[in-house]
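Removed from the display is one protein chain of the complex; every other protein chain stays in position.
On to chain A.
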Amino acid sequence: MAQDSVDLSCDYQFWMQKLSVWDQASTLETQQDTCLHLAQFQEFLRKMYEALKEMDSNTVIERFPTIGQLLAKACWNPFILAYDESQKILIWCLCCLINKEPQNSGQSKLNSWIQGVLSHILSALRFDKEVALFTQGLGYAPIDYYPGLLKNMVLSLASELRENHLNGFNTQRRMAPERVASLSRVCVPLITLTDVDPLVEALLICHGREPQEILQPEFFEAVNEAILLKKISLPTSAVVCLWLRHLPSLEKAMLHLFEKLISSERNCLRRIECFIKDSLLPQAACHPAIFRVVDEMFRCALLETDGALEIIATIQVFTQCFVEALEKESKQQLRFALKTYFPYTSPSLGMVLLQDPQDIPRGHWLQTLKHISELLREAVEDQTHGSRGGPFESWFLFIHFGGWAEMVAEQLLMSAAEPPTALLWLLAFYYGPRDGRQQRAQTMVQVKAVLGHLLAMSRSSSLSAQDLQTVAGQGTDTDLRAPAQQLIRHLLLNFLLWAPGGHTIAWDVITLMAHTAEITHEIIGFLDQTLYRWNRLGIESPRSEKLARELLKELRTQV
C-alpha cells in the first residue's frame, strides 16, 4: 500500500510535467508525444481514481494539492479527452473532488470550478454565431446534431482524400502532405470511435503521389492494435493496405497469431483454421509481398523449433486458407505468377502441389504423388545447377501442402502391391529432410520391411499389440533416429485406423507407444490432423473415424 502511494507520487510528478509541456497539443511534437503516452496516461488515471475514491474531498486536496491543475490540464488536451475511456476516468476523478457540503467559500469555489470543467468536457464546440443561431432557431440542441456533424466532417475528409488519390496531379485540389499527416495523428486517439472509421479507411487506402510515407507510424500502430484486438472493423482491402505500408504491423499481426496458436488448445486444427481465417492474413497474403513476409516468419518459426509438428500443421492450414482466398481473388483481379509466391520452385512442381486433391479423382492420387516425388527428388538431388536453397527449400515447399504430404503413408498402406520406390522416397524425405542419400536409402528399406509385415498382419485373422510392437521394433537394435521412429509410429497409427481388426488392439498399442508426454502430444496431433484431413477431402470411413475420435478423446483426458 505504501509502495503504491510512493509510486503514485512519482508518476504524478512525471505526468504533471508532461501535461504542462503538451498544453493543448497544437504542435506536431506535442501531438506525437501525447499519442505515444495515451495508454500509459490512462493507466495512471485509473490508479489515481482508485486512490481518490477512497478519500473524501478534503483529504484529496490535502494529499494532492495540485490535483485540480493536473486534471484541468488533461481536460484541455483534446487528444487525451478523445482517447478510449480517458474522458470518463477524468470525470470520475473530478467527481471525487466535489464537496457534498461546502463549509467555506474556498470549497464552494472549488465546486463551482469543477462544474465548469465538467461543462467544458461535455459542452459543444462553439461554431460561428450564425450557425448557433440557426440551429437554435430550428429548435435543436447540439446533442441533436453532433453525430450528424461528425459524420459529415468525416465523410467530407474521406472524399477529399479519395479525390486526392485519384487526381493527384490536379494541384488545386491537392491535399498538402502535412495536412494528411495531421489527420492521421488526430485519428490515433479516435481509432475505436466508430464514427471515424470511414476516415481511417480512406487514410489507409488513399496514398497521394509522394514517394515517401506520409502517415505517422503511431497511426499505423494504433490501427493495427485495434484490428488485432477486434476494436475496429475495417474492410480487408484497408487492412491489406495497412500491412503493405507498414511492415512492423504485419509482423505484429503474425506474432499475435502465433501467440494465439500457442495459448489456445493445442492440436485442434479446426480452431486453428478459425483463428487463421479470422486474422485476415490468408486474404492479405494473396499479395505476394505479404505472402513472402508471412512465409519467411513461418520458415523462421520452423527452424527455431526444429521442425515442430504443430508449426507444420499450422503452415498447412494457413496454405489451404491462402489457396482458397487466392481462388476467390483471382476471379476478380489479375493473378500473380506462381514465381512471385514461391521463387525457389520450378513452376511444374508448384502447379502440381497447388492442385487440391479434391479436384482429382481418387484413383489418380497415387499417380500424382509419384509425380510429385519425382519432381522433388530431381530438385533435391540436383547438384549440378546448385539448386536454390537446397533440400530444405524443397522440403519447406512440400510441407505447405498438407493435402498431399499427409497422404503418402495412407496411400502406401492402402495398396496391396509392391510399394513404389517413389513413394517410399517421398515418405522418407518428408520425415527426414536432412538425411543424406545413404541414410534415406536405409530408411526406405526399413519402411518397406515394416510395410511388408503390416500387410501380412492385415491378412491374419487376429492381431496382437505385441506383434505390432515387434514389427515396429524391428531394426531398433541399431539406435533408430527420432525422425524414423516418428515415421514408423505414424505408419502404425495409420494401420490401426484402417485395418479391420485395428480397433481391438489400438488402445494397447498406443499405450505402449506413448511413453513420454511429448509422444502423446504427437499422437494427439496426428489423430486430430487425420480427422481434419478426412473431413476436408471427404474421405468417408465411419469405422476409422469413430476409432480415431475415441482415441483422441481418451488421450486428451490424459494430458
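Of note:
We adopt the following convention: a residue touches a chain if its C-beta (ideal position, glycine included) is under 8 Å from a C-beta of that chain, and two chains touch if they have at least 3 such contacts; residues count from 1.
One rule holds in what follows: contacts and distances are computed from a predicted model.
A chain of the complex is left out here; the name its UniProt entry carries, from "Superoxide dismutase", "Fanconi anemia group F protein", "Cell cycle control protein" or "Calcineurin-like EF-hand protein 2", is "Fanconi anemia group F protein".
Here one chain is not drawn; of A:Glu62, A:Glu101 or A:Glu518, the residue touching it is A:Glu101.
Here the missing chain is touched by one residue of A:Tyr145, A:Phe258, A:Phe275 or A:Trp498, and it is A:Tyr145. Interface note: of A:Arg63, A:Arg179 or A:His521, the residue touching the hidden chain in the full complex is A:Arg179. Panel shows chain A; residues 26, 49, 53, 78-79, 81-82, 85, 87-88, 91-92, 95, 98-102, 108, 111-112, 115, 118-119, 121-125, 127, 129-131, 133-141, 143-157, 159, 179-180, 182-183, 185-186, 189-190, 193, 195-196 of it touch the chain omitted from the view.
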